[in-house]
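Next up is a structure, given as structure tokens.
Just one protein chain is left out here, and the rest sit where they should.
A and B label the chains in the order they appear, each numbered from 1.
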Amino acid sequence: MAAIREVAEWVGASDPGTAGEVIEVSGFDNAGAESVVFAVDEATLALALASKAGVVLANARLRGAESPSDPRIVWVRDARYAFATVARRLKGRGFVADVHPTAVIGEGVVLGEGTHVGPGVVIEDGVAIGKDCNILARAVVYSGTVIGDRVVVQAGAVLGSTGFGYVRGESGEYLMFPQQGRLVVEDDVEIGANTTIDRGALGETRIGQGTKIDNLVHIGHNCTIGKNVMIAAQTGISGSSVVEDGAILGGQVGIGDHATVGRGVILGGGAGVLSGKKMHGEGEVFWGRPARPLREYLKDLARLKKR
Amino acid sequence: MAAIREVAEWVGASDPGTAGEVIEVSGFDNAGAESVVFAVDEATLALALASKAGVVLANARLRGAESPSDPRIVWVRDARYAFATVARRLKGRGFVADVHPTAVIGEGVVLGEGTHVGPGVVIEDGVAIGKDCNILARAVVYSGTVIGDRVVVQAGAVLGSTGFGYVRGESGEYLMFPQQGRLVVEDDVEIGANTTIDRGALGETRIGQGTKIDNLVHIGHNCTIGKNVMIAAQTGISGSSVVEDGAILGGQVGIGDHATVGRGVILGGGAGVLSGKKMHGEGEVFWGRPARPLREYLKDLARLKKR
Partner (left out) sequence: MAAIREVAEWVGASDPGTAGEVIEVSGFDNAGAESVVFAVDEATLALALASKAGVVLANARLRGAESPSDPRIVWVRDARYAFATVARRLKGRGFVADVHPTAVIGEGVVLGEGTHVGPGVVIEDGVAIGKDCNILARAVVYSGTVIGDRVVVQAGAVLGSTGFGYVRGESGEYLMFPQQGRLVVEDDVEIGANTTIDRGALGETRIGQGTKIDNLVHIGHNCTIGKNVMIAAQTGISGSSVVEDGAILGGQVGIGDHATVGRGVILGGGAGVLSGKKMHGEGEVFWGRPARPLREYLKDLARLKKR
């Protein structure tokens, strides 16, 4: 619960001068007098003002639109971001600092202050996990993994699993290449349900600070993922590839081994990057298999239809 | 165990007048006198009659083919469906109503009569699960999930996980958009191993009655999946998309966010639907990335070869 005055302060807005308190963020339909909603355009502003919400976070560029004088409006630069900020402040982090009795914690494991370990989680020997992390139900963390602070791991994710590296013998049989490296997950990383990230073979796999990874993603051994990278569901990144800071990968993207996805590159859903390929261009969008600049991809599609 | 007379009754066939009993359905190779097999064409009818099976469920349109007078034959409209029906009646539902001692059941969880909860399952606080459900080993059900009757959840599936929704701050960092909605799984839904379904952000994710979902499927937050939809393995559906009643999605299909797959639409394996796209046509088959009517896709392929 927070006073409306406080809410305004959290999002850097001027005090709307409204008395009263709020307890939650919500959608329009189930908003009550103690709810906070948000509006990013005129349509959603109309819905917001028609709702029973006590506070409407609205993009400042809408000022002058309908009902601008409604005392429930708190004008902000980015209403969606403000909404997420208020949600976080109202709800807190949403977990408590404890280790569920059904979790299996190996020898020599270090758990930082404020960290929660959920039911059925398995943390193997020697793993180090930082402060205020939330490791949800049935996640597995293999030996050789180091996790920073405020990391969230959703249910069923597997961190630090054995990489898929083999050498072939003369009679066609495969022998595993040693997979004895480690996995480093930096601060503020969030990892989706049933996602798998392999540890390094001899070196390390690294997930950079602030990177967010969706469900059922696979990241191979020796990959280096930069900071604030977004990786949507079911994307797969083969061994030894590099994804630089701020890149955005759509769902079901496939990246071959030893490839580089440059800083700020955007890969559309289902895009494919060949092994060894290097793609660069901050904010440039690539699409298709093999991935090419969006404009080129669209031209190819059009050409296919012309004959 | 059931009398052959009963078996005929289950599938709406006339009593073949054969005495004796059966205990199981089976393939041709290991069929015995107490086994039921099925035949959908002349080739399988020949195999069925050559087997030791005690009952042969056969498509009525085959009447007049070889050995039509074999007393083991029970003529039905759809032998495959009849076979599945008999299997279900002979075997029952195949699980008992209990909660395995290693399952973790949160506070305020409601479990309907006849429901089984397997080993290592985690059901978080406040979840409601209906009657006669089978929640298999190590599945996880997050708070905010409501499950109907006769739902089957295979091992390792994660229901109600946190959606992948973020807002980006001015310095490039991501903040999670609130993911506080719920997941509703209606009656008779079946969900595959290690599949993940996220709950709604502010609203709900819904899986309609009778829908069947294969392994390693991902369904994002706020999706609405209709009734009797089939979703094959490794398909991914991004947030806020709609798949209407009776649609059939092949394996590895990818659907962007806010897309609509209309009633009865069929998406071939690996088809890709762009964000915001709406595809309609009962029984119409779409193929490729981006998905287009099959005829058009085949023309495109042919054109590519002609030059």
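Going forward, a residue touches a chain if its C-beta (ideal position, glycine included) is under 8 Å from a C-beta of that chain, and two chains touch if they have at least 3 such contacts.
For clarity, every value in this text was computed on a predicted model and none was experimentally measured.
S.K.: Considering the complete complex, identify which of A:85, A:196 or A:211 is in touch with the unshown chain.
M.R.: From the options A:85, A:196 or A:211, the contact with the absent chain belongs to A:196.
S.K.: Please give every residue of chain A in contact with the chain that is not shown.
M.R.: Within chain A, the residues that touch the unshown chain are 102, 104, 120, 122, 124, 138, 140, 142, 156, 158, 161-162, 164, 166-169, 172-178, 180-181, 194, 196, 198, 202-203, 216, 218, 220, 234, 236, 238, 252, 254, 256, 272, 274-275, 289-290, 300, 303-304, 306-307.
S.K.: Going by the touch rule given at the top, which residues of chain B touch the chain that is not shown?
M.R.: Its contact residues with the unshown chain are 24-27, 29, 78, 80-81, 83-85, 87-88, 91, 100, 102, 118-120, 136-138, 152, 154-156, 188, 190, 192-194, 210, 212, 214-216, 228, 230, 232-234, 245-246, 251-252, 269-270, 288-289, 301, 304-305, 307.
Methods note: only the chains that are shown with their structure count from here on.
S.K.: Calculate how many whole Å lie between the centre of chain A and the centre of chain B, each centre taken as the average of the chain's C-alpha atoms.
M.R.: For chain A versus chain B, the centre distance works out to 29 Å.
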